[in-house]
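Step one of this worksheet: look at the structure below.
Every protein chain except one is present and positioned as in the full complex.
Order of writing sets the labels: A, B and C. Residues in every chain begin at 1.
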Amino acid sequence: MGLTSSDVVDTAMALQIKQAGELILKDLNEFKELLREKAFQHKNTICMGRSHGVHAEPTSFGLRFALWYEETKRNIERLKQATKRISIGKISGAVGTFSNIPPEIEEIALKKLGLKPEPVATQVVQRDRHAEFLSTLALIAGMVEKIAVEIRHLQRTEVLEAEEPFTKGQKGSSAMPHKRNPVGCENLSGLSRLVRSNAFASFENIALWHDRDISHSSVERIIIPDNCILVDYMLNRLYGIIKDLVVYPERMLKNMELSYGLYNSQRVLLALVEKGLTREEAYKITQSNAMRSWQEGVPFMNLLLKDEEVRKYLTEDEIKSIFDLNYYTRNLDYIYERVFRD
Amino acid sequence: MGLTSSDVVDTAMALQIKQAGELILKDLNEFKELLREKAFQHKNTICMGRSHGVHAEPTSFGLRFALWYEETKRNIERLKQATKRISIGKISGAVGTFSNIPPEIEEIALKKLGLKPEPVATQVVQRDRHAEFLSTLALIAGMVEKIAVEIRHLQRTEVLEAEEPFTKGQKGSSAMPHKRNPVGCENLSGLSRLVRSNAFASFENIALWHDRDISHSSVERIIIPDNCILVDYMLNRLYGIIKDLVVYPERMLKNMELSYGLYNSQRVLLALVEKGLTREEAYKITQSNAMRSWQEGVPFMNLLLKDEEVRKYLTEDEIKSIFDLNYYTRNLDYIYERVFRD
Amino acid sequence: MGLTSSDVVDTAMALQIKQAGELILKDLNEFKELLREKAFQHKNTICMGRSHGVHAEPTSFGLRFALWYEETKRNIERLKQATKRISIGKISGAVGTFSNIPPEIEEIALKKLGLKPEPVATQVVQRDRHAEFLSTLALIAGMVEKIAVEIRHLQRTEVLEAEEPFTKGQKGSSAMPHKRNPVGCENLSGLSRLVRSNAFASFENIALWHDRDISHSSVERIIIPDNCILVDYMLNRLYGIIKDLVVYPERMLKNMELSYGLYNSQRVLLALVEKGLTREEAYKITQSNAMRSWQEGVPFMNLLLKDEEVRKYLTEDEIKSIFDLNYYTRNLDYIYERVFRD
Partner (left out) sequence: MGLTSSDVVDTAMALQIKQAGELILKDLNEFKELLREKAFQHKNTICMGRSHGVHAEPTSFGLRFALWYEETKRNIERLKQATKRISIGKISGAVGTFSNIPPEIEEIALKKLGLKPEPVATQVVQRDRHAEFLSTLALIAGMVEKIAVEIRHLQRTEVLEAEEPFTKGQKGSSAMPHKRNPVGCENLSGLSRLVRSNAFASFENIALWHDRDISHSSVERIIIPDNCILVDYMLNRLYGIIKDLVVYPERMLKNMELSYGLYNSQRVLLALVEKGLTREEAYKITQSNAMRSWQEGVPFMNLLLKDEEVRKYLTEDEIKSIFDLNYYTRNLDYIYERVFRD
């Protein structure tokens, strides 16, 4: 019979990858539900938004989970599409011409296996399919890294707004209770590099010689199982970390004080302009108070409340309302509705 | 007004990438139609199929184009999906909370621009979108490389079954008419490495710090325009090469003689078994003739026709029918129907 | 005359790369001297050492510069070796056999140009040389990234132990004086990704077909000038950042308080054991104070000073000497001697 070994190998591999894809899809769906839950749980937990590592404006801690929820949705969509395009078997002989095997065999066998046939094959299923699948896994690993890096930042001694759940192995350092290291997230950061570089190797497998050379095989024997197993592991480990993430809302508020409310300077300036000052005058007043606040380490609001020039234009209530944190979260419902309506 | 510079930059970039995506989509569609045409033009051009660079079984030269046609279809599908997921603007302020800009502005502005909003943003549109787009371009570049490598193989002096069209610059080497080099395809092979490695850089841009750091920017200023321009260039250059590809069907037939018809040995063996020989006997006869054919450089069929033992079981017509090339292409219609029915 | 175009191109390219290598070597040497200066300037600036982003033990801020000094030395050594191995010309004709050009020409010409000949060439200088040179540049870019990431961490609002010098362009944000972003270091972080991925592309250029195919050329036209220019730019930009780096030693001391001196818990335990307690007893006492310190946010030393049980064994002076920061830097001279003796 005209079945070639690559008919068997490639079809079996497609089956395995399809199953791995479905497993990882399940991981992603479970993770997505966890993120939804966390997004609502922390919707009203106010924390500082940061750009360039520097305080920007207040935001909601729940939004971070919503962000990851949305990215998980995209990765689910991508993985479904990539898994569909890799669920491809091939039983068409030495150079894909059905020379010694009738097409009906392929039709019947693949149908039973739940695979589609490679519409036109060489000796093998085409390798752009595998490269796409593996780079989709690398995108998922990239998301894991992004979340892991966020938590590592939050767990810094100087920030300490959140911590990985403590595992039993870390119990021993009870004489150094401050020394809880985000080793889970660091591990995930590293693994994402690995998943990524494995994916890169797969792109070189696309351009095989003529009807196939077997150079792709030694690469795939390592990178395909490794990346499937790694991404499954990573999503499960991350699930555990997010599920029991220790969150410190009071520290979030305390950290916000480190920029003395200076993120409101533009709002102060606009309020003064609205009261009739020229932009130049308003800027001068705002800036001098802002500078003093930063240099002396005093809350910006307090300086404004005490500044006679400012008080000519703004009442205590007006000043306080400028510093009202609720201002920054008043459009949260809009965003949540957009993300979670499905 | 609360528009941040990244609102402008990211939205403008999305517009440009969307347009680039559509341009490349047009390239792919045109290339696809060219491949369809070539697939039918060369449907009955018989050539040797090769695995490991070594003769395997006869096939149709047109099938090669059908193979690329099918891969182009996949890449069109992928590019559509990736372009859709990158056509995302963002006008939601410093940390994506619409703190100083009403959501309506984003809705109206992005609608006018033909973009969807980032459902939940930080200061920026999320970078997994860009990594996906760029790795989709790398998949397209991988296909270009695959085709380029095939043509480079076919243009070898020892193979010479096809050649890139001669450009005017190559006219000068008329004193060395054998020296037509596949420099276009070599150029494309190199560029695909570049597109690929640029794509790799984009995966490291996913995990930005908190609401954004600007490390991605210096990378994207180079890799996004470069990869869009490169892939557009590559598809257009490849189009020209395939359109006027010089094909030598006689040389294809001549090259087939280099393996003396030995790819039929299994068919000979089966024919002998059908006539009543044991598998061992059939194998012994087949193998001794095959070995002699290879060592002496004589057509396998001729040896069989003259072998008395063989002729006890197989008539001249039977032997010749085993070596009929049409055997290998009898399922071509089935494959073409499967590929081109849409 | 039998000079081929690749004789000219490869020799000219070797000259340019050699000059670029020497330029970058000059950059590295200047950077090294700056680091030496900074290492001594900040030798006695005490700051917190951190592992996993979490406070570990006090260290010297100057040591950070010494660390980079040492890595710069390694990179100088590597770049010298790689530049030597790429300073290779080739004037030996179409397939490197001196078929139409006498070896003397190569000897004389390359000597004049300050290049060594490729001892045995194909049509081209061998491409492992270029891959080595480019990955050496990627190692240098990796060092730049490491330094840039350190500064980005130190410039976080919550840490703020150091800041990039303020450029004039940042003047405008004087109404938001806290918003000084480490955009230079972020830029450098991004560029290092680019230098790295460009280097990766060069490894695929090693295995050219037979005596050469020209696939490497389209890659090299981009990655070689880009990486040379980028690394020169990066080192110069980093030089400016390090030269005028704003350092806040008081904040370093203040940040140290965030872990309440708990990094001394092991030393406390050992002191108690030395006084005759069993390890279990000592551990229990140490741990209960450490836990209380962490949970209540009180300096560990203060608790110990007030703990009657502890005071049975340790005097005030003994306790205070355990918390003496000089303990952690007593071997600095040893390290500095090791690093800077040359």
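FYI, contacts are C-beta pairs under 8 Å (C-beta built on N, C-alpha and C of every residue); 3 or more make two chains touch, one makes a residue touch a chain.
Remember, it's a predicted structure, so these values are computed and weren't measured experimentally.
Here one chain is not drawn; of B:Q155, B:N198 or B:T329, the residue touching it is B:Q155. From the set C:L3, C:I76, C:V95 or C:L113, the residue in touch with the chain omitted from the display is C:V95, counting the whole complex.
From the options C:E132, C:E186 or C:E220, the residue with contact to the unseen chain in the full assembly is C:E132.
Within the whole complex, the absent chain has one touching residue among B:Q19, B:Q81 or B:N181, and that is B:N181. One chain is missing from the display, and on subunit A it is touched by residues 152, 181, 183, 186-187, 189-191, 193-194, 196-198, 200-201, 204-205, 209, 213-219, 222-223, 226. Touch with the hidden chain on the side of subunit C covers residues 49-53, 56-57, 59-60, 63, 66-67, 69-71, 74-75, 77-78, 81, 85, 93-100, 102-103, 117, 119-123, 126, 128-129, 131-132, 135, 138-139, 142-143, 145-146, 148-150, 153, 189, 192, 196, 200, 203, 206-214, 266, 327-329, 331-332, 334-335, 338-339. For subunit B, the list of residues touching the undisplayed chain reads 48, 50-56, 152-153, 155-159, 174-183, 186, 200, 204, 255, 258-260, 262-263, 265-266, 269, 283, 286-287, 290-291, 293-295.
Here, only the chains that are shown with their structure count from here on.
Look at where the CA atoms of subunit A average out and do the same for subunit C: the two points lie 28 Å apart.
Note: centroid distance subunit A to subunit B, computed from Cα atoms, is 32 Å.
Remark: subunit B and subunit C have CA centroids separated by 41 Å (rounded to whole angstrom). Shared contact sites, meaning residues of subunit B that touch two or more other chains, fall at 189, 196, 200, 209, 213-214.
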